[in-house]
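This is the structure I want to talk about, given as structure tokens.
Of the protein chains in this complex, all but one are displayed in their positions.
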Amino acid sequence: MMTRKLRMGMVGGGTGSFIGDVHRKAAAIDGMIELVCGAFSSTEEKSIASGKALHLKESRCYKTFEEMILKEKELPEDIRMDFVAIVTPNHMHFPPAKMALEHGFHVICDKPVTLTLEEATTLQSIIKESGKLFALTHNYTGNAMVKQAKAMIAAGELGKIRKIQAQYLQGWLSTTIETTGQKQAAWRTDPSKSGIGGALGDIGIHAENLISYVTGLNVAEVAADLGVFGKGRVLDDDGNMLIRMENGAKGSISISQIALGEENNLAIKVYGEKGSLEWYQENPNELITRWLNEPKKIYSPNGNGLHPEALEVSRIPSGHPEGYLEAFATIYKNFAKHILSVNAGEVVENPDYPRIEEGVRGMKFIYAAVESNDNNSNWTKI
Amino acid sequence: MMTRKLRMGMVGGGTGSFIGDVHRKAAAIDGMIELVCGAFSSTEEKSIASGKALHLKESRCYKTFEEMILKEKELPEDIRMDFVAIVTPNHMHFPPAKMALEHGFHVICDKPVTLTLEEATTLQSIIKESGKLFALTHNYTGNAMVKQAKAMIAAGELGKIRKIQAQYLQGWLSTTIETTGQKQAAWRTDPSKSGIGGALGDIGIHAENLISYVTGLNVAEVAADLGVFGKGRVLDDDGNMLIRMENGAKGSISISQIALGEENNLAIKVYGEKGSLEWYQENPNELITRWLNEPKKIYSPNGNGLHPEALEVSRIPSGHPEGYLEAFATIYKNFAKHILSVNAGEVVENPDYPRIEEGVRGMKFIYAAVESNDNNSNWTKI
Amino acid sequence: MMTRKLRMGMVGGGTGSFIGDVHRKAAAIDGMIELVCGAFSSTEEKSIASGKALHLKESRCYKTFEEMILKEKELPEDIRMDFVAIVTPNHMHFPPAKMALEHGFHVICDKPVTLTLEEATTLQSIIKESGKLFALTHNYTGNAMVKQAKAMIAAGELGKIRKIQAQYLQGWLSTTIETTGQKQAAWRTDPSKSGIGGALGDIGIHAENLISYVTGLNVAEVAADLGVFGKGRVLDDDGNMLIRMENGAKGSISISQIALGEENNLAIKVYGEKGSLEWYQENPNELITRWLNEPKKIYSPNGNGLHPEALEVSRIPSGHPEGYLEAFATIYKNFAKHILSVNAGEVVENPDYPRIEEGVRGMKFIYAAVESNDNNSNWTKI
Partner (left out) sequence: MMTRKLRMGMVGGGTGSFIGDVHRKAAAIDGMIELVCGAFSSTEEKSIASGKALHLKESRCYKTFEEMILKEKELPEDIRMDFVAIVTPNHMHFPPAKMALEHGFHVICDKPVTLTLEEATTLQSIIKESGKLFALTHNYTGNAMVKQAKAMIAAGELGKIRKIQAQYLQGWLSTTIETTGQKQAAWRTDPSKSGIGGALGDIGIHAENLISYVTGLNVAEVAADLGVFGKGRVLDDDGNMLIRMENGAKGSISISQIALGEENNLAIKVYGEKGSLEWYQENPNELITRWLNEPKKIYSPNGNGLHPEALEVSRIPSGHPEGYLEAFATIYKNFAKHILSVNAGEVVENPDYPRIEEGVRGMKFIYAAVESNDNNSNWTKI
């Protein structure tokens, strides 16, 4: 079936960008995708220099995403890009996504899906009308052990879920580095570029998404106490939240970007009536499980006792650690597979990558948490 | 100075009791205390049989705590007990504590200090009037690494504290074992014996106490969402709480006795402006710390870089793990030292063991959390 | 059955001693043993001062072990000590052990059993003739998870054992602290007090003993490369050894007291045809196991899936860590139980504590390793 590499165009991700580079590496790992063009920067010169540094033909280094979409559209079908990867700051997700979809290109986009909830729901309609595919890079769901956790819960091995704890703790905004020229810190702390959520929009929605993905349950309501610890900041850089799930389970989410010394500590614990599990992103190759009458069991990628969903994710034998890029690559791989299926005229019921639904839910979560916080942590429905 | 062993009388802790045995072992480790008498059970026969099994003289195996206190009072000063250890269920803390104090005996008591907040404040007055010493066994503060954490924060090494997370997770009430004859489960889930807090009173106050002890800050208000997952239960067996500290720090506490598979997972994380730390009771011999510009540092008992407060706690060289009983023993040791100092006519400014103040604060925490929960998790002052 | 506390007399362990204090605490924990007398030091004054500090009657603070044994012998049966605990440097194990046994006292002795192999075999005869009990404090075998490891292997769960790795790594002799007045370092590096093994005698035999205890197999031959890294030292402070077991399994032992930064890192790994296991003394409350077709399983004291031998060791519920002293106490407890059984006229087939056989084997291991090292690491039978 896989008869050719898919061709990717990129919006954002110029030289020096963190997440653009991540997307390119993730797209490259499995050999299914080739970067063919891009509009890498809001600055024309930088955009073209970035493209050249990436060994692109100069003719396909575009000045703007609009130019890219229009020009690529005119290229012969066997040359033009298949999909657009959007790796810009949040406020620049919606415009290129909309235009790409409306011109017949599939889109893969960084999270949060858009700047505002309104944009998100609008985008949902656009996607539907376009008939094109849309992927959202909630990359942590691409980990083999996350797939195993999801599969175990889906199979009922943990029984009814009662308690959930998630955390996403970072410390990189412990000091106000946004005032020192650190570009990512600058736009992340700027509501015109980030939206109404600071840490919420950057990492909070990863926690929310991980909970939903792993448990198959949505957060029904949230009581949030957000913190703004960095001097001069307007957006949250910390938050503690109580959550209630649609099935009656209870839990909490703790997020922070001022948790000094924490690197990228995303974690989830899920407790059911028959078993429980625990996973840490910084140590992604183990899944800790506990049971009523059996000793603690630790699963590892490609190890014993895995569900097929987990087994098919691992690229290398057990004990050969896969990390952040590999999980990210799994999103790209599954998105690429879906495009190839569609190209082959196949219908795929439940493609395994995050889509617009997850994006909209993430935005609703941000909005509910902010509203709760504004109302002294009152319980707020999502 | 230490010219003799102190003599301990025990209320509760008959054969088969968990916590009574813990108190006896903890009291024995450092060779400063001798068990000389007891009223070990509400059943006369069992009380005496328990005493004999503990190699006590039959004459000092009492039927009731009242008998013990009165009879011991009559014994010559160099024979009678010096203090009473109370290891009964919560509802039986106040009566023997009150009587012992009023008859001139020091008291060491398991937590929570009493059944009700009212009893706690009454006891506070009684203690004051009696001039006797009162210790509360918040045993986890006896760990060397907890002392190190406290000392580091007190010395300002972490800077101003911004974020705190504590958890105390157990799974032993995942099923309704209180209906199967498990005695401890039975009284722990019975409000007439436990008070208004279930998990809150059993373990929640350990988390609250650990936070206060380590950070030197009190919880100012709490927003609690308590769970009652066990069928037929009336008391909380789970809880998620947001907290705000008196200094403006924010945080959360998660407690559970239905977190299936968790054993005794008490943990604390504290994030300051200059550093952060993390400690796990199940792995008590390491203290994880993180810093703005230095690599992660792990402290160990009797290891390098410790404050004197931590060094003096360790009984054995680094790498020789101390555990639950040793930490518990530290409470007894410090209480015993205080008694000996008092006997020697010395004044001790700040004896390092939990006292009635901690007990009252714990009760207020329980009451505030329950009130918050009754008001749909509204913020409630402590 | 347990109608009274056993009475212990101690040889060595004066104020400031590390191991004497450990023995006393270990003996105290389970409430079965009472220290009643001692000859705590080679210096008369210090001996008596130590006894007083331990709250002994002055009449039972003896100047020498000879005096203690003779005087205690004359005391009424219900007052005199039941057994002698020997906690002196190695060269002072044999004389008091011999005399105590010959005067009808049971003996519990620190390791290595004696200064020389010859003494060890002589002692073996003396014990036999005396009909008295003799325990050797290979304390690490008292850990619950070590018992579980032993029981699993004995039950055949791991299949035939193929590979064994043990290590005992410390760093306290990384610098030549024996020249700075550190007393323990001084005698440990002095062959007239330690014997022909330095690290070998202090910690190497713990590793050898742990291997034999856990696997039920003896080391058949050894090829040793010992190191003497501390300037001016004559005894080994480091060693790497290949071993071959009596059943054909192969393995290695690494020991060191100059492994800078290591605290007390005793560990064992055992690989069989059906499963494998791994245990670390510094983290004693977990036993890691791996299986052909199942995920890794982690056992914990009083947790799920344990053999009775492991369950009966734990004093407290799972998740409440026990450590070095508790494991040490288990040796004392089992020794005390055996004495009580003997006193009650019972015959015990296989009491679970290390005895003279383990002591003699340890000495043979030291001698074989030294001989191998002297012959450029030739394989040497034990």
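As written, the chains take the letters A, B and C, and residue 1 is the first residue of each chain.
Definition applied: a residue touches a chain if its C-beta (ideal position, glycine included) is under 8 Å from a C-beta of that chain, and two chains touch if they have at least 3 such contacts.
Keep in mind the model is a prediction, meaning the values are calculated, not measured.
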{"item": "Chains still shown that are in contact with the chain withheld from the display", "value": "A, B, C"}
{"item": "Contacting the left-out chain in the complete assembly, out of A:V22, A:L117 or A:A207", "value": "A:V22"}
{"item": "Of C:S276, C:S318 or C:N334, the residue in touch with the unshown chain", "value": "C:S276"}
{"item": "Given B:Y168, B:Y299 or B:F328, the one touching the chain that is not displayed", "value": "B:Y299"}
{"item": "Chain C, residues in touch with the chain not shown (by the definition above)", "value": "162-163, 165, 167, 171, 174-175, 223, 225, 227, 229, 238, 240-244, 250-252, 254, 256, 258-262, 269, 271-276, 289-292, 296, 376-379"}
{"item": "Residues of chain B in contact with the chain not shown", "value": "291-300, 303-305"}
{"item": "Residues of chain A in contact with the chain not shown", "value": "2, 4-5, 18, 21-22, 24-25, 28-31, 35, 53-55, 170, 172, 262-265, 281-285, 300, 303, 315-326"}
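Quick note on the criterion: only the chains that are shown with their structure count from here on.
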{"item": "Far-end chain from chain B, centres as C-alpha averages", "value": "A"}
{"item": "Identifier of the chain whose CA centre is least distant from the whole-structure CA centre", "value": "B"}
{"item": "Intercentroid distance (Cα basis), chain B paired with chain A, Å", "value": "44"}
{"item": "Centre-of-Cα separation between chain C and chain B, whole angstrom", "value": "34"}
{"item": "Distance from the mean Cα position of chain C to that of chain A, given in whole angstrom", "value": "55"}
{"item": "Touching two or more other chains - residue numbers and ranges from chain C", "value": "300, 303"}
